[in-house]
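Partial complex: the chains shown occupy the same locations as in the complete assembly.
Labels A and B are assigned to the chains in the order they are written; within every chain, residues are numbered from 1.
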Amino acid sequence: MTHKVAILGASGYTGAELVRLIAQHPNIEIAALSAERKAGMTMAEVFPHLRHMDLPVLCKIDEIDFTGIDLCFCALPHKTSQEVIAALPKTLKIVDLSADFRLRDPAEYEKWYGNAHAALDQQKEAVYGLTEFYREEIKSARLVAGTGCNAATGQFALRPLIAAGVIDLDDIILDLKCAVSGAGRSLKENLLHAELSEGYNAYAIGGTHRHLGEFDQEFSKLAGRPVKVQFTPHLVPANRGILATVYVKGDAQAIYDTFAKAYSDEPFIELLPFGEAPSSHHVRGSNFCHIGVTQDRIEGRAIVIAALDNLTKGSSGQALQNANLMLGEDETTGLMMAPLFP
Amino acid sequence: MTHKVAILGASGYTGAELVRLIAQHPNIEIAALSAERKAGMTMAEVFPHLRHMDLPVLCKIDEIDFTGIDLCFCALPHKTSQEVIAALPKTLKIVDLSADFRLRDPAEYEKWYGNAHAALDQQKEAVYGLTEFYREEIKSARLVAGTGCNAATGQFALRPLIAAGVIDLDDIILDLKCAVSGAGRSLKENLLHAELSEGYNAYAIGGTHRHLGEFDQEFSKLAGRPVKVQFTPHLVPANRGILATVYVKGDAQAIYDTFAKAYSDEPFIELLPFGEAPSSHHVRGSNFCHIGVTQDRIEGRAIVIAALDNLTKGSSGQALQNANLMLGEDETTGLMMAPLFP
């Protein structure tokens, strides 16, 4: 059975990535693609790498007939997304890739994003979209909120450890190295090739990055008490990939064993041999997350490193994984492609 | 029906690319992987991006039992390849990715490669593997010689024009921009990141690149008279991709129409709208070749630009396309993935 989907916001990188992935999916058909400012253009004009595909012309959202659409991916900017979703049919299955439905507490949302939430009814029914940990809820959800790409990486590196109580909850440092596509197709000076290539720098330092809202919410819920982590993202000269180097206090072997148990049946999480470190290059273009654990020379300290592709496992791949569950498909359908290396 | 294949030389980039592609093929199973110097290692150790796959351990060639193998990919260095293939079972279907069986005239082979050919019997039965132009021969071939990646790009940009007689045969210039993976996983100073990134340069200038042997052979055969082109490859700081800028004398519209006719039914060749230029970034990781035609401001001169991924359409994707034909599969099976962008 073929499921018909719409992709709203198809002119951005996560939209294009959804199209790339769905192209390999045997049971999903793209019925509509929206892009407000580029309505009327073909995808080949906006993304020439998709020119071989037979795709709907880009349209405005209000031109879409949602009758017959089984699921809608929203790859819109945050704030826009909540307004659009509030106006969509109330029975339409939705996977939202924006930040709008990730935080359950409207006050937290307002604190991190600066505006009052405009779709509180929908927010209440939203399920947090980190598939490996919300699988059952996602299966029956109408609205799934895709996670932040940094937030996903950090959680893969920490959730089992927090749940198992094998690390000190008050001394967790996440040092992330992020590729530039995470910032989207936006015209900003620091995203220019001439500015970014050959250099790297931290940004949103000191605990100001919005994905901290997700860490706070999820880790505190998991621990049953407030947990605050330190999180410093860095922009590195690459297009795809997040590498999270996580410094924790705990026994490295116990940490490794916890991961081994937690992820033994996960199709997309690969635990490396003890002491090995993953590379962002080895997950590029795929839905896999590689995790490594190392004992530091200082007793009682360990380093956990997680790598994934921000556009795939961190965003559009996760979205398709969730859509598979919501549509009754096997979770891995269309997502088992190997990474592109070199 | 599942076909069993062996890949000889699996520790190189074209070997790894074959594994990546076959991972998506529904009817091919990898039965053996060889790598002489890395025999005993797993693919996960040699190529960590493939660690999620369940693959045979690397072995030596003479450890492979070819009974039950339906087809063998040889991704070995040239010269080694001919020696190995001469010793393989004489009925085994083979797709060779090296340069060893591309040139029909042993004297030409010796001229360009510097050694006498060691497998003349096999050479006689080899079919040149440019699928779009040797499709029927490939279907019934036992041994197919994969083309050079530069040679493939140049031929996609020129064969229909030479065949149709719409360009001057004595004034053809190919200026190619090639990514570094075309040089393989070899330890050479000029392939180091520190040497290559941030710079670009011509190499094998003046008509000394070995792929000229293929151009001479194929273009002369097609034209029914000797045709010699100028060919200057350049190394650019990217990992995948060949962009051929071809300067020809002829009517640009006639050239465009010739391509439109020649490639109208080709699943992997995309002719861009007249006057548009392809980008190597838009074919990366895929089996597609994008072609653009532009009229120069000087009357009677045109520019043809072709872009493909050297490891996919230029090498391992072409090899799988040929294997599909040899095994009775649909030519496009496992090869329709969209390019990875950005």
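Keep in mind that, in the parts below, a contact is a pair of C-beta atoms (placed from the backbone, for glycine too) under 8 Å apart; a residue touches a chain by one contact, two chains touch by 3 or more.
All values reported here derive from a predicted model rather than from experimental measurement.
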Query raised in the report: For this file, in which 2 copies are placed, how many copies does the full complex count?
Result: 4
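The rule is short, and it goes like this: only the chains that are shown with their structure count from here on.
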Requested in this report: Could you tell me the distance, in whole angstrom, between the mean C-alpha positions of subunit A and subunit B?
Outcome: 36
**Report entry** Residues on subunit A engaged by subunit B in the complex (per definition of touch)
**Finding:** 13, 16, 19-20, 23-24, 47-53, 181, 198, 239-240, 268, 270, 272, 278-279, 281-286, 288, 290, 336-342
